[in-house]
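Only a single protein chain was left out; the remaining protein chains are all shown in position.
Chain IDs A, B and C follow the sequence of writing; residue 1 opens each chain.
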């Protein structure tokens, strides 16, 4: 009777099931602990994920549910493997055929790893505030700058990098004059340093990268010169949906662990109303977070993104993941010590920070609302 | 690319628009204040609502979005008019042709008003704990009992009433032996007394009703004798979705009022980040509540109800309506005094109480989850 | 003694007071107990109660009638804090302190946008739509002018009462002014900042009222949970119910202790905000536990729900309050954007 449907296509549900089975089988507790301990990049698992066909941008829903199911088992390994093609949408939407040939396709075949290099030591969420410079030279461009917290920074073959190519025309137009370029990690002057000691998500590779007089050929500029900000914002609209899925998966993983704990204990414990209420609250929150994430995804994946909705999904799902972790601990307590619950608690926190902090998301949402007021007036 | 869709059918969206226009036009501030003040039943508006065709159970989505849009403008009048057919699904699903002819169709034509009489002074959320008795006599049945907080109690032509027809076979089977009957208000021994002085929703008619030796003919028993509990639970699964829609509408109404307030004030006020964050948070919560409500509705309306999901929608949306009211007041403060915001704050509270308190909803949710643990074991 | 007065003379009539207002008899009793000029030194016709004890008095009264507590707070504000500090109008002090007449303070300091009461020369004009007790005998009106602001003793030309969300024993509404005032009716100059600091400084008294209300709401809920059964058990036996009541009790106790030691004005403001929030939460919980009965005015539970929000609206503006404290404890440039 209604067009509304909350059911994913069967193909996607099958992918979800495959992803769950894969993660349960391959992300063993031993490996999870290993990568959490050593902070190594799980390159072997990445290859397996590729071989199993999970990394594909043909139907983005498949990637989305895979992200959810992988993070449900282990956000560190899960995200790290899937994000090996991080930034691909940039080339897909804005790249030239040559750029696609050289960078995108090998990445999608699992032969190369990509990364997005936007954040800087002095500019996190404030993308327009970056100060890396890319300047025209006789033969091409010259890049000087400093990037921070770059996921895949030391393992990527190339970065999609944002730098300033012209001074901002005015204070209000700080986001003008930014240009996006493809920069290879092995080029002269590129110096990535792995950042160790993260609270969680320790299977992901995170780096600080300095660029010193790096020569960038003309053909490596993506899109129009000076319009890099828009490209990155378009990309964030996509990537934030995946972070929302990461949060949903993490939250669901926490609920799984809580249920596992309860299943092992005498029934009288889980039948306590206090425990029952906690389960009900957690389930409702995850349900809410998942719906909003999928709704944002329907928009993004049909090339009709709703930035406010995407930001809601990103911020709300992150909030829920962290809240759910807290509630679960209230029940399990010290018995969670050394368990995966502890790890998910540490992993969950990043979702409020990367790909735009919760604060940035809130500003995006409210600007859309205030715009409407302005229009009405 | 996906079966997933968050868009309602065009017909429903048109109904939504019509409902909004109707409410904005007919629920004038004067009338809203009048019914809030006098606690009268808005019978004239009810008739208009009928004439405008909003009350139909052919496509329940139309009623659902109408509920949302009406409550967005005024929950008291809105719910009160739409609930004039309260309980109709009971006859639709379980009634005999004669019962439908006599009670359901006249109600759906706006000629009669119905009510559901379950709650008792000593048994609110604990439906199985009711103590009204309906006993077999030579000719039919005899009803004695006491019902409380019955919506439409003094204006309804007939009640769908639950009473105990046999003692519970055991402590665990307290919900056995309850029977559902149609009882007319004008019958001998029926004595409804209007309850005045409600915090909010004062346009709704609420009554305490005593039944003294009321003769109920055999043909007025609905469904099987002793199986009334199941009928009522099936009905609650439907009615709770409408309460969720009431909550979503109320919450949206609060956001509307906040935006109206902000639109009237200098832009500098609404551009304060504190205000922007509040707007973002409120919007995200309403979005989440609406999605979960619609998802529960897709299940219920396709005769495939998911009680856990319905309870999530009911409890979560009610929680959000109340939370949103608090946040809005934090910004508007005393300037909300005497405004509709104040009224919506009073109205919102009922959503956590009627049709199953939030506590009951949480138990429903967690029982479903715990069942799964049990099944796995 | 105050406990006894409140219990014996307010508890049973609290609902009646809500309907009929605070009678002259009650005012007289408050006066006899020395509560209408409580913290004023005895030499100035006051009772010389110390501040901390006065907070406890307000808390105790609020447990039985929040309206009477707020009324007491308001009268003391006028008498102790403003009139006496202004060293003026002894006769008005005596009248209010004796319960003979009532006073109110007409200002817009908790509003996001100023109300339009102005003074030009000696002409007072304009109106304020959010006046508590507009039918008071004595109006002290914050009037704005081109340079400083003034606090003026005035008589409204018109008042229009509206049904307030809470404190229904106290009138509320619009007051309009249009009069030529005499010099001696100007009570304070630069009244804006003086009133502001007065309100900030007495934030703990609002906190005390909020705590009294919270305590009372929670106690009512505990009582009810011991009478009412569901699923054949008393409500208090259910874990989530006892947990939330216990938690509330703990927070009330915590804030009561903090109230006793809050000497710094920033602490008082934040305590006020927290106590108000707690009172809203406690009233919501109490109503919820009472279920449908709580939604009806008969049991006197929904009153807490309205009163706690109304007290919040009357006595705080979250943004202004938090801004004031932020500037003090973080940086003068804090809370800017």
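Brief remarks on what is shown
The criterion applied here is as follows: a contact is a pair of C-beta atoms (placed from the backbone, for glycine too) under 8 Å apart; a residue touches a chain by one contact, two chains touch by 3 or more.
The structure displayed is predicted, hence computed values, not measured ones.
The chain not shown here is in contact, across the full complex, with A, B, C. Note on the undisplayed chain: of the listed residues A:6, A:70 or A:149, the one touching it is A:149.
Interface note for the absent chain: among C:150, C:200, C:236 or C:310, the touching residue is C:236.
Residue-wise, the contact with the chain that is not shown comes from C:251, picked out of C:27, C:220 or C:251. The chain that is not drawn here is touched, among residues A:105, A:230 or A:274, by A:274. For chain C, the residues touching the chain absent from view are 222, 225-226, 233-234, 236-239, 242-243, 245-247, 249-251, 253-255, 257-258, 260-262, 266-267, 270-271, 273-274, 319, 322-323, 325-326, 329-331, 333-337. Within the complete assembly, residues 272-274, 277 of chain B touch the chain that is not shown.
Contact between chain A and the absent chain runs through residues 37, 119, 122-126, 128-129, 148-149, 171, 195, 197-200, 265, 269, 272-275, 322, 326, 329-338, 342, 345-346, 349-350, 352-354, 357-359, 362.
Going forward, only the chains that are shown with their structure count from here on.
Remark: the per-chain Cα centre closest to the mean position of all protein Cα atoms belongs to B. Ranking all chains by how far their C-alpha centres lie from the centre of chain A, first place goes to C. Of all chain pairs in this entry, the one linked by the most C-beta contacts is A-B.
Each chain gets a centre from the mean of its Cα atoms; for chain A and chain B, those two points are 41 Å apart. Rounded to a whole number, the gap between the C-alpha centres of chain B and chain C is 36 angstrom.
Each of the following residues of chain A touches two or more other chains: 273, 277.
Within chain C, contacts with two or more other chains are made by residues 238, 240.
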